[in-house]
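Heads up, one of the protein chains got dropped from this complex, but the rest are sitting where they should.
Take a look at subunit A:
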Amino acid sequence: MFDVFPPVLVYLLGAVLLPLLPNAALRAGLSLLVPVIGGWLIWTLPEGNHAVVSLAGLDLTLIRNDKLASVFALIFSLAAFLSLLYAWHVRDRVQQTATLLYAGSAIGAVFAGDLISLFLFWEGTAIASVFLIWARGTEGAYHTGLRYLLIQVTSGVILLAGAALYWRETGSLAFEHMTLGSAATWLIFLAIGIKCGFPLLNNWLADAYPVATVTGTVILSAFTTKLAIYALARGFAGTELLIWIGVGMVLITVVQAMIENDLRRVLAYSLNNQLGFMVVGIGIGTELALNGAASHAVASVLYKAVLLMAVGAVLFRTGTAKASDLGGLYRTMPLTALFALVGSASIAAMPLFSGFVTKSLILSAAQHEHHYIAWAVLLFGSAAAVMHTAIRIPYAAFFGPDSGLRPHEAPAHMLLAMGLTAAFCVAIGVYPKALYALLPYAVDYKSYTTYHVVQQLQLVAFAALVFAVMMRAGLYPKSERSIVLDTDWVYRRLLPRVVGALSATMGAVWALVASAQERWLRGIILRLYRTHGPASRIALNWPTGSMVQWVAIVLGITLIVTFLS
């Protein structure tokens, strides 16, 4: 039937087989086997278009393999393997199946050569992933999941509408580079933008990710948004608008990441923040920038995974991921703390860690193309990331003031998963050539120049200094108040006000918008219920009279129309 075996089928087969296995360890074993086989298939997949099937007279290309697609597919396979290893203890068939379907759809979407199969897998990721949120089992998780599903499915529907219009305009359904301008391309752009967390379209991300199960959040963080990054790189590389959107993404999430108390939500904001870097890279659109975006996606999948795994392990052991309740856990969870530090060093782009070799590609690209504002914002974003994620997460959870909690070290399989992921973070940082070889374009770039190393170290040191000063001064939001203040009054007076005012305004605006939206929706639904509900005139039950009246009316209208013409 197919000339090559599509990797997505391995995942589908795995998802079909898995619920039939009676033994939980067998199921977990199978779920680990699937990404390995899938990864091997992807590795050996020949380049070009394969597995073309015909649907409704349209030729669908299930496999379009080039370097851009394969690098994303490979990192997805790796992420699937690592997060399934991390989820070894999960006994729930639904979560295991959903994970396989989710990863499989994401990989299928990356290989999709036309807009229709992209749409199919696009919706596949939406539907499969929502079960990871629902698996939490709480009332709140159910409603969050519904909201998440609604937004994700809407994104798919917009994509489909765009695809239909695109076909009408160009006569082709191939998913290739497109230029913004027509309604079709704007719709497709918008659909990708929702999944990518563009500013104002991003609220689902921080809403849903922290609500999923311990393992679910790790899995969620890897696929949906990176898939959107891939789609942008494929379809809209070099669209200048993206630079500004990316800049907006970097800026808008900084404040929220700083003031949030739930560490998993901090990581969700920070994830959104890192996506901004990739979007800027895609907007610049040069080979260097696209390489940067792709490699940063790879690095970010890994370090975000290790950080979420570490926080997840803390949540798993202590039952909370709130910054205010944690602290000092390094005493009993030393390994988890160590891995979290590796993740932090990577996101902080410390030399010898993955973030360094990937982020510098994007920064250099911005410099080369003279996008200085974007470059400055990215630099600011990097510094802020050091503060709100790289230092804050380990500080709040593992170091920092002792919370008195003495949980056990994370279970062995979690440690193994975290260790492997952390090892990848270091490996990429130490030997970037291996990653560079996988990138879409040939890389002729040296990341370890004195200039880069010094610049990055300065940045990290400065950010660390600011964090330390703010912490010492009690200026960092929601921090301990027991330390005596003896620092500069400007920071003492000014910063808390600025941050406080900003957070208060933003919070108020969000609350206002949310409640207005809710009231508005509620009003509409009530009105619809009154007009269309079971008790309304439209749904009348015994209606011979009104029916005859309508017959007369329709006949009258028809006669008038026919006679007038």
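One rule holds in what follows: a contact is a pair of C-beta atoms (placed from the backbone, for glycine too) under 8 Å apart; a residue touches a chain by one contact, two chains touch by 3 or more; residues count from 1.
Note that contacts and distances are computed from a predicted model.
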item	value
Chain not displayed: protein name in its UniProt record ("ABC transporter permease", "Ribosome-dependent ATPase", "Cation:proton antiporter" or "Iron complex transport system substrate-binding protein")	"Cation:proton antiporter"
Among A:Ile42, A:Ala103, A:Leu120 or A:Leu329, the residue in touch with the chain that has been omitted	A:Leu120
Absent-chain contact - pick from A:Leu160, A:Val314 or A:Ala473	A:Leu160
In subunit A, positions touching the absent partner	54-57, 116, 119-120, 123, 142, 153, 157, 160-161, 164-165, 167-168, 183, 528-529, 531-534, 536, 538-544, 546-548, 550-551, 553-555, 557-559, 561-565
